[in-house]
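Below: the structure, in structure tokens.
In this view, the complex is presented without one of its protein chains, the others remaining in place.
Read from first to last, the chains carry the letters A, B and C; within each, the first residue is number 1.
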Amino acid sequence: MADLDSIVAEIAHDMRGITERGHVADYIPPLACVDPGKFGIAVIDAGGGAHVAGDADEAFSIQSLSKVFGLTLALTLEGSALWSRVRQEPSGSAFNSIVQLESEHGIPRNPFINAGAIVISDILVSHLGRMGARQALLDFARAQSGAPEGLYIDENMAQQERETGFRNAALANYMRTFGNIRNPIDDTLDLYFHQCALTMSCRQLAGIGGYLMTGGVDLHTGRMVTSVPNTRTIMALMMMCGHYDGSGAFAIRVGLPGKSGVGGGILAIAPGLASVAVWSPGLNAQGNSLLGTLALEKLVQKTGWSVFNPFPLSVQKIT
Amino acid sequence: MADLDSIVAEIAHDMRGITERGHVADYIPPLACVDPGKFGIAVIDAGGGAHVAGDADEAFSIQSLSKVFGLTLALTLEGSALWSRVRQEPSGSAFNSIVQLESEHGIPRNPFINAGAIVISDILVSHLGRMGARQALLDFARAQSGAPEGLYIDENMAQQERETGFRNAALANYMRTFGNIRNPIDDTLDLYFHQCALTMSCRQLAGIGGYLMTGGVDLHTGRMVTSVPNTRTIMALMMMCGHYDGSGAFAIRVGLPGKSGVGGGILAIAPGLASVAVWSPGLNAQGNSLLGTLALEKLVQKTGWSVFNPFPLSVQKIT
Amino acid sequence: MADLDSIVAEIAHDMRGITERGHVADYIPPLACVDPGKFGIAVIDAGGGAHVAGDADEAFSIQSLSKVFGLTLALTLEGSALWSRVRQEPSGSAFNSIVQLESEHGIPRNPFINAGAIVISDILVSHLGRMGARQALLDFARAQSGAPEGLYIDENMAQQERETGFRNAALANYMRTFGNIRNPIDDTLDLYFHQCALTMSCRQLAGIGGYLMTGGVDLHTGRMVTSVPNTRTIMALMMMCGHYDGSGAFAIRVGLPGKSGVGGGILAIAPGLASVAVWSPGLNAQGNSLLGTLALEKLVQKTGWSVFNPFPLSVQKIT
Partner (left out) sequence: MADLDSIVAEIAHDMRGITERGHVADYIPPLACVDPGKFGIAVIDAGGGAHVAGDADEAFSIQSLSKVFGLTLALTLEGSALWSRVRQEPSGSAFNSIVQLESEHGIPRNPFINAGAIVISDILVSHLGRMGARQALLDFARAQSGAPEGLYIDENMAQQERETGFRNAALANYMRTFGNIRNPIDDTLDLYFHQCALTMSCRQLAGIGGYLMTGGVDLHTGRMVTSVPNTRTIMALMMMCGHYDGSGAFAIRVGLPGKSGVGGGILAIAPGLASVAVWSPGLNAQGNSLLGTLALEKLVQKTGWSVFNPFPLSVQKIT
């Protein structure tokens, strides 16, 4: 079996040859103008080693991927009390649906649909304030990335999200009627839109995912970022709800807890083994990166990393 | 760390002391009259060894657990063409909901909600006939159990299911309008009701689950029961949809692919490590065994078997 | 202002010139093979006089129009207790939707959607038995028509409805789970399918509607068929729910209580003034007769019969 460097290089090479790349998100210009030809992959192994290929060092908008980091911070600050305001179940509907909120009284199904992530933002604002929470998220991402240079919040992106974000405003106002948004709506949405505008490379993103791979340990400092139960909770939710209404298909094809963003990024974790980031801007019908998903499927075929694989770890471990 | 025999004994002991046991399903007498005081657990390890405690050798009705075995047979007979008639996504609604069928044109969300399992039954009837499919399921269960004695289909249970099964008849008739039921409805439902009436012990159930733990290998004969990709698909769906609208909570608390039945049984698989069956008739609000879930949570705490755990396999492996 | 004979003749003439006629229902052959070129109109005035034009004496399948007569009989037999099993509100969804039944616990929104009409059939079977209820409906229609010859139940139509009526079987089974169907499902559906297969001409249909125009008085015998409050209730429901999800548009365009059938018939009542039947087999997007609706719109334009018109009756009354 080939080493990881060869595997990622081979995958990047294979992806270059594929012309069907899905549709780039086009609801705001900064997303619409991204080159659909881009593809990057970065794997951080359990020893902290980086294996990258393609456009792995080019920055992109992580969008909904940021929901993983927002949830991590909120779990640390709020603890399990958080689960009274957002549930832990797949939604069975589109990422921005408002329908279930009505029958379920303003409690979103999980923290990875928009409504749930807005509640998480509201919790962060309650603890840290609007600007404090924004800074905390940026600090967290920079610290975990291991290479903070060029990792920033794209203010222009955040502004354009806000100007077109009527549906998110609808969700926030709607949950407010049930008392599930507790700060001024503009403050909560401001944090949400800035969180979504986090910009970084695959290499940085895979670096951040390290604390999930390790059960909460900061790969760079050896200190605990969050608890083992919290990482298990976050990865279980990534598995269940990380790809919107394509989460089941992702679990079957890839078999790893993962989270996608409309910018074309996906973060997937092989617990104890690897943190993987892929990026390709074209999306499939469910709003997940078309080539990113395919690349992860190939990676798992080559490494056997699916959590549903029965093979012993010694075979799975590749360095 | 204790050995598996001690662990299961300790869990069974702990469960005996718990008085809050949920509500036994009461829609038909054969289920309603089961003693809520029962609790059984059986673990089959990777070497085929059995570790049991409590009422592990008492037979119970596996009900929806049988959907796992029906799907296995249908995947073998029909292959991936099956996925044009049933999807692979969580439903975000109750196990017997008919609502999504309307907006999604008669294609059920997954094979583990009732509508999806009825489609699977219909596929089996198409391939094997009503009686042939029933016998094939029984043969499969007996062969995989490793100890077929006392494993049977409870005809009285099947009859009573049929007599009260108006909602399943509604689902079947409804899907028929979209052409997604292709045999006479009575034939398809007859198989469905008989499949649900499969009766066996925890020890037998855990034995059957062996082929999922091993990636398709029959623990007893060493032959392939189904392919590795099929076992990955089945376990991914168990993880996503195996506990109805409590699947996310189960993934967080237990972290293993599992499937529950209204009779109080749960089958959970630690890939490459163990096949686990628990049984306690009392159900929680989502229709899953209350003590069964708790017992699995404790088992994973003691063994570290969650697929979201980062610890190396050598630590996880307990014999 | 022209007399009624001239008005109906003029309308029939105008309709002949229209080529866009919608789509004939095609789910069963006896409906699919009806000539879309047909158009009939019959007006029975307050004195019992008939004014007809076009194919007013040709028999057609009245289908859902029969729900008006089923409700009339059920109200007489069961009284207002009926309203505990079916509500009085528009559904806001398609005529055969099953969605609301789930959230509203098996109680249909009104007696003119399929689910509601099946409950009405079930009530009639409880009172009169399967064959007794069928005969009572036929007797009622024949007696009120004033000219019973050629008015019959088309057994072939009923059989074909049954063979394709999986959605109605789904509705009935579904309501059975809530206890809202109380006879064997086959008996209740048998009555429902036979009721829908009532076959008659526009002249006969307008004749039957006479008791609604008069507030319950049989035009032919002077005896009460049902009470004034019952006729008000029935007409209010026709206004609210008589044209499925096109009821609002019908109220605006025509302004009379009316009920349509998938066979292309419409019965509309101008209280105290006229009973009107039109028939043209082509349907619009909401499943109501395209030309029938247009003809009624023109009739109301020429007569001022809308119940929302402010003009004094003396102007409205035309004979």
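Note that in this section a contact is a pair of C-beta atoms (placed from the backbone, for glycine too) under 8 Å apart; a residue touches a chain by one contact, two chains touch by 3 or more.
All values derive from a computational prediction rather than experimental measurement.
Participant: List the neighbours, among the chains on screen, of the chain that has been left out.
Facilitator: A, C
Participant: Among C:Leu124, C:Cys202, C:Ala251 or C:Val276, which one is in touch with the chain left out?
Facilitator: The missing chain is touched by C:Ala251.
Participant: Looking at C:Glu89, C:Glu155 or C:Asp186, which makes contact with the chain not pictured?
Facilitator: C:Glu89
Participant: Using the touch definition from the top, which of C:Ile98, C:Ala158 or C:Met213 touches the missing chain?
Facilitator: Going through C:Ile98, C:Ala158 or C:Met213 one by one, C:Met213 is the residue touching the chain not shown.
Participant: Could I get the residues of subunit A that touch the absent chain, sorted low to high?
Facilitator: Subunit A touches the missing chain through residues 97-99, 101-103, 166-167, 169-174, 176-177, 185.
Participant: Touching residues of subunit C against the unshown chain: what are they?
Facilitator: For subunit C, the residues touching the absent chain are 87-93, 100, 109-110, 213-215, 228, 231-233, 235-237, 239-241, 245-249, 251-252, 255, 257, 271-272, 306-314.
The working rule: only the chains that are shown with their structure count from here on.
Participant: Mind checking subunit A against subunit B and telling me if their interface is mostly the same residue numbers on each side, over half, or mostly different?
Facilitator: same
Participant: Among the chains, which has its CA centre at the largest distance from subunit C's?
Facilitator: A
Participant: Based only on mean CA positions, could you tell me how far subunit B sits from subunit C in angstrom?
Facilitator: 49
Participant: As a quick test, compute the distance in whole Å between the mean CA positions of subunit A and subunit C.
Facilitator: Computed value for the inter-centroid distance: 56 Å.
Participant: How many angstrom between the C-alpha centroids of subunit B and subunit A?
Facilitator: Here subunit A and subunit B have centroids separated by 31 Å.
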